[in-house]
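In this view, the complex is presented without one of its protein chains, the others remaining in place.
For chain A:
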Amino acid sequence: MKVFVFGGGGEVGEYLLRKLAAENHEAITIAETENRAEELKMIGASRVYVSKDYDFIEAISGCEAIIYVAGANPTAGENRNVLVDKEAVARAMEEARKQGIERVVYLSPARVDESAKSQETGDKKIPEELIKQDVFTYTIVYSSRGVHKPGKGMIDIITSPSKKVMEIPYEDVAAVLVESLTNKATYNKTIKVIAGNTSIENALKNI
């Protein structure tokens, strides 16, 4: 599948590109500089567009799905000064609609172990409403705090927010996003993921 990754250069994004390549998907993303673009290609992106002003319209053309790792926005990377740019998500969804892209997998910047008040900070949850609208077949993923540890491939799906602070390897979060892409059980659902004891494939199959 030809997948456009918003946030391919982020912490989850790098694992995503690697995972998509390993699963024989074609991953396309955007980088701010040529040097970073080259690095993302080394990681696994099949194509990287260089754009300082986050012009993704050409890049998104012909893609069949979008994986949006929230946090990716026009001022992403080292210049980041907002939590989530909801305008950027709106533009991305608008363009996706125009181009007939139906499948959207979105990693929420709100964590499963955040309080309801914290989850609303910086309008973090507003983009989800845009994604849930009309034409898209969406999957929204909430995870616990990501860490740079080797992925175990084992997760649990929880139904209510957990107050316990937990860690999940970024690699596993990326694996959940990639698995969700084609797993019909996740379609039009919001899932909350923590590190656990069930294989990712089985956990998502049994939602």
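What we mean here is this: contacts are C-beta pairs under 8 Å (C-beta built on N, C-alpha and C of every residue); 3 or more make two chains touch, one makes a residue touch a chain; residues count from 1.
We adopt the following convention: contacts and distances are computed from a predicted model.
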item: Hidden chain of the complex, named as in its UniProt record, picked from "histidine kinase", "Branched-chain amino acid ABC transporter permease", "2-oxoacid:ferredoxin oxidoreductase subunit beta" or "Glutamate synthase domain-containing protein"; value: "Glutamate synthase domain-containing protein"
item: Absent-chain interface as seen on chain A, which is shown; value: 9, 14, 31-33, 35-36, 38-39, 42-43, 77-79, 147-150, 169, 171
